[in-house]
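See below for the structure under consideration.
Note that one protein chain is taken out, while the other chains of the complex remain in position.
Presenting subunit A:
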């Protein structure tokens, strides 16, 4: 759906260095001023402020509550852990203006399933039943509504915020082995995992940030004039002694390398303890390390952006949330895993003008808003960015629509355990 974009003050937030983007894309600046253009050609700063209402219609399937509400009732911890985006997305869509009750006019179809809501007593999600759950849900959708068979899922989207997305396993080798659930191969996956050239990231997936509690973070803000006196800050594990006692496996050895190289460096405030002032400390730090763990993503990125600490991303080939809308290279510092021993040289050799610029970009409130899932939803937040991402993929490609009777997906592939009904 095309819409006419007229440059107005709404699209040019004063705080965003829009002129930088103009310099980068002089051709598009010409287009901006003189002609209406499609959304895809606009620059990143504007894209965050887009309003998806009117640009797409989403139909929410009515699935039995065993797929969603019952799971939540069994364990309400699903609302507060970092995978809670799937639940909040469902709630948001139910009351959003983009929802349509008429499936024939819908551009996108959403099936509300909570695959990550099967928690152990300690609160960690077990992905073993998730493939069966998804299969059963897709079977239900395809037999009760004609829309799945029409496209075999190309105009459907699912929220799969688990470690490796729709590969449904916490261990990377297993996840790679399984690959994305075959039935979801054509659907758009909204997931937190993102790594280039990885089986578990499909072309056209939308990467989102993990859920971080917005009220907690906003409640612990300190005055902006508190001087930032910590150079590099990190709190978390360096060695996972339970699962990888020798090291080298966890985080591909990167976290252990950070510890071994910089434990004696007073500029690096790194340790494994859980301070009560974690949020306050991040607001007093200039750089916050965001190294990979068992999976490349972590809520640290969200926390760093919200608290104005420049994220130092140590994860090769990672795909960051809303990468097409947020200029991550301008905001954060990317360090290759093999360069970790030289991290202090790298960080101290960044010129201070660049650092100040990154901080100014981070201070942009639209950036912070885009990383959060507030209740109730607010304009510019992560829900809206997901919808914007979905809107940008419209109109659907011609290959999405199958001829009647044409079948692309193989319903019998995959591990035998997945084929059992749920």
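Quick notes on this one:
The rule we apply is simple: contacts are C-beta pairs under 8 Å (C-beta built on N, C-alpha and C of every residue); 3 or more make two chains touch, one makes a residue touch a chain; residues count from 1.
One rule holds in what follows: contacts and distances are computed from a predicted model.
Look at the chain that isn't drawn here: its UniProt entry, checked against "Glyceronephosphate O-acyltransferase", "TBC1 domain family member 19 isoform X3", "Glycosyltransferases" or "V-type proton ATPase subunit d 2", names it "Glycosyltransferases". When the full complex is taken into account, the listed residue touching the unshown chain is A:248, out of A:248, A:365 or A:417. Listed for subunit A, the residues touching the missing chain in the whole complex are 120, 122, 124-126, 163, 170-174, 176-177, 195-199, 223-229, 231, 240, 242-244, 246-250, 252-253, 256-257, 260-267, 286, 293-295, 316-317, 337-338, 340-342, 344-345, 347-350, 352, 355-356, 359.
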